[in-house]
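A single protein chain has been omitted from the complex, and every remaining protein chain is retained in its original position.
Chain IDs A, B, C, D and E follow the sequence of writing; residue 1 opens each chain.
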């Protein structure tokens, strides 16, 4: 039995709430159970300098966590004067994941910046961030179509993410903090709507794991991401 | 007529929503219209080193703003590697304001840290932060009483804050962003429940102002803060 | 009786010594008793980028303190790698105060940068800094008139500052360090030569104070600033 | 045909040269073709503070690159004042990978710090770093056994790493820089001597990839890591 | 003819003014012509951690320059967030120079920190800093003798410094800024009262120079430092 009482292949309650932010061109508060990540998309009128003249746009991401999003307070990175390695790793992952489904030629020489800020953390903040950012990004593109700056939404597919892990010898889907802390292995999967692999990060926490176990994790991830993509469709009013 | 249609002495809609955070010992989402500031109180088991052995506790505050809390995106302070002068000014003000109504001897040698994070900004974030932090602080003290660490809540009074300003030649209460940007003068008042003055910060933005104008601003502030204190009472279930 | 033996409404000995710096376009060593602040004005040929093309100039300030300006040595901010919140708060205040009496259109698209460096501290460094900076700024403008870059001095009035406070239940003018450390409340007033209010910062240190007490502080400030303005007139050879 | 003329499942020339450093307790210059990474192991007499009293040791890693290790010079991180996200990601990976085969109870409350410094880069620096660090770590443990501080080498297995990728539609082993720059997908595998999975990081660079492709990459990795483990055995004189 | 009209072996006007600072245990404003460096000595009750238990004290120095000490304003190091290489080089030199004449055993396990702050610069700030710091240090030791903490002044000799250089083919003593900017070679000499060499830093600015020229610079330095030592004796009331 999982600590939360969920079945092994059961997601937490997923809510993708749009329109949370008054100012952003697109926004989505992604809730995976008690993990709440606010994703906002900001449209910037130029792409980065190193893309000038290429006709290509750029999508990038930043990640942060409120100090008391966690059970024990985490020091504010702005006060410490540097972003942790973990923060940088996560924001690089989010940016890469989204770019895998963006038609950067079609979007033109602009930049869209996703901010993923964790209001409350209970495991899986990066996967909630990716899943919610896709919604925020879609809404920002909708906005650009609506105001006539784009003629179509330059997204080639959905992208969503979920964590799986080995917990007490069994493969489980969508780990919460309690499970994550005690997992033998932990894997994050980023897949497209059509099931293509965008990113896999699998890590043994305690002792090495086997290929058959890995395959079981991937199978669970496919199920969970299928459900997340359905939620994304509802969120964008599709 | 004010841009928002409010009367000169009318606050925006005020909501002090408690229990927003699952983890914090006390929390309050303070909404002054479209300004939303999440205030969390974290209890730490020791006071700062320089108070060791004095029998006194400490209350301090930190302030931050989500990058897209504002109309135009603001760069993340964690990414820039330093907190702005404005941020530091505000967090020092919030800490000082709360300490003015704390019985630091009665609280004992612990520290309570208030985090004020602006989820959405529309003027008056520091006054919402002070007003909401008092609620979060009260809830954290309630928690300490409940678990038997304290016998009574070591607060001597309420403290709340509001901005007033001179807008198109008239004194108005609780400026929103549009008014704030065009104000001739801008003043923040921090008062106690019994009307004592904790802090006044009045600034001419465009040209110097007169003492009679200042007195009118203070009169408005007294009215607004009276109403905020009523809201605080309701929020703490009083 | 005040520790210094001064009357309640008596300033310390005020000296505004011009020409202290060989290199600066304007300079003033402002002495308020044992508080000595060197103020230099540097003329820069362009205004900040965000003013380009507006026809407006800019006046800004920086503040620093020599490590042994204080009784106990203070660590060098350059060695620590960041300016404290207090430093940033003060330099923002000095800049705002001066801009309130500058005709930024008449000065044209240049920038004048005031550096206020505390050679010795005994309370009231920010008020000495503002008062001395006005003199340094005036001298820099005189220089620009003399070399034909300006036709008139683009200042609309004097500006000067003084601290007042509640010390042993009484309102007193121009606190020195001993009084400041023990004050119940501390207020800094920035007023123009004609008595207009530019900035008020009043802070309860120990317990809240009353409006009547605040009014008494303001009355003292008016008297002190009147005397400072006379000194400024003498300093600029008026 | 691969640019280097290698077969799809062929490693570059691998050299694990021990004793490169006069001072370190263990050292290994790992050469994967033109990629040269110097790995040194430093024994520290205490484990990190947060392990005090647990009886457990710690193994950690740092990573750096000489400015002209790369074809185009890379700015020195010490001069920029911060380590890039990429650097932090890699050094976290190296540390995690080694800890997966360390018996932290048996090593006792010490710390071993691996420094991986890239003298020359041609793709695959992190995999060379992990493979060489295992050798340096083993030598440092040998040293501790020799001087009588440990009775046996507290390693449970070998660990080694290799990159694989999809290059011109084919899965290839051990990408060099030219292949890496043009790869459709890029995966780093960290496996133990017995074939257990320690870490998988697979990233689509251009477009999503399929599960069958991923499985082919893993098959290649198993072959390559088998050969690397043989080299490690020779290097430690086994 | 030198730009200043001085003879080749003539110092600028030297003033070593003691008692400039109200707070410091020793202070000296060292003026070498228009170069004005404030040197303060701060006594700290413990020596650095790495000397704990050795019975030895430590003398160290920090160096700074007011932004408008120079003809063109120099950015404030505190604002830039780091001390320049030049600053660090100078403060290390000053500390080393003073330690060469301190009996660190006799002073006991305390630390004295010299702060050299350039109020106005016209060449030779480091040599003025060393020469004035010796006076400030002596005064601080006098103070410790007076209050009974030491029985004798733990200085083994004077130490003073001067720059010499090759200007328009001739060796000259005590370069001012105009000469320094145009010098073919520039050398700083730190000598003791008895003529021992503490430090020599000689640098070709434009083209290499000859040993005979170097010897001529050293001869000038001996003359100048002899005069500086006389001034130091007067300053300490000897």
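Keep this in mind: a contact is a pair of C-beta atoms (placed from the backbone, for glycine too) under 8 Å apart; a residue touches a chain by one contact, two chains touch by 3 or more.
Not measured: the values here are computed from a predicted model.
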Original post:
Which of the chains on display does the removed chain touch in the whole complex?
Top reply: D, E
**OP:** Looking beyond the chains shown, say which of E:5, E:148 or E:208 touches the absent one.
**Re:** E:208
Subject >> Of E:131, E:163, E:192 or E:232, the one touching the omitted chain in the full complex >> reply: E:192
Subject >> Absent-chain interface as seen on chain E, which is shown >> reply: 82, 84-86, 88-89, 91-92, 96, 100, 157, 187, 191-192, 194, 196-204, 207-211, 214, 218
Original post:
Mind pulling the chain D residues that touch the left-out chain?
Top reply: 21-24, 27, 34, 38, 40, 42, 44, 62, 64, 66-71, 73, 76-79, 81-83, 87, 113, 115, 117, 119-120, 122
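Following the convention adopted for this analysis, only the chains that are shown with their structure count from here on.
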Original post:
Both chain D and chain E are touched by which chains?
Top reply: none
Original post:
If chain A were absent, into what connected groups would the remaining chains fall?
Top reply: B, C, E | D
Subject >> Same-site or different-site touching of chain C by its copy chain E, using the half cut >> reply: same
Original post:
Quick one: chain B and chain D, Cα centre-to-centre, how many Å?
Top reply: 51
**OP:** Averaged over CA atoms, how far is the centre of chain C from the centre of chain D? Could you give it in whole Å?
**Re:** 59
**OP:** Identify all positions of chain A at which a residue touches two or more other chains, and write them in rising order.
**Re:** 81-82
Subject >> Chain pairs that touch, as defined at the top of this document >> reply: A-B, A-D, B-C, C-E
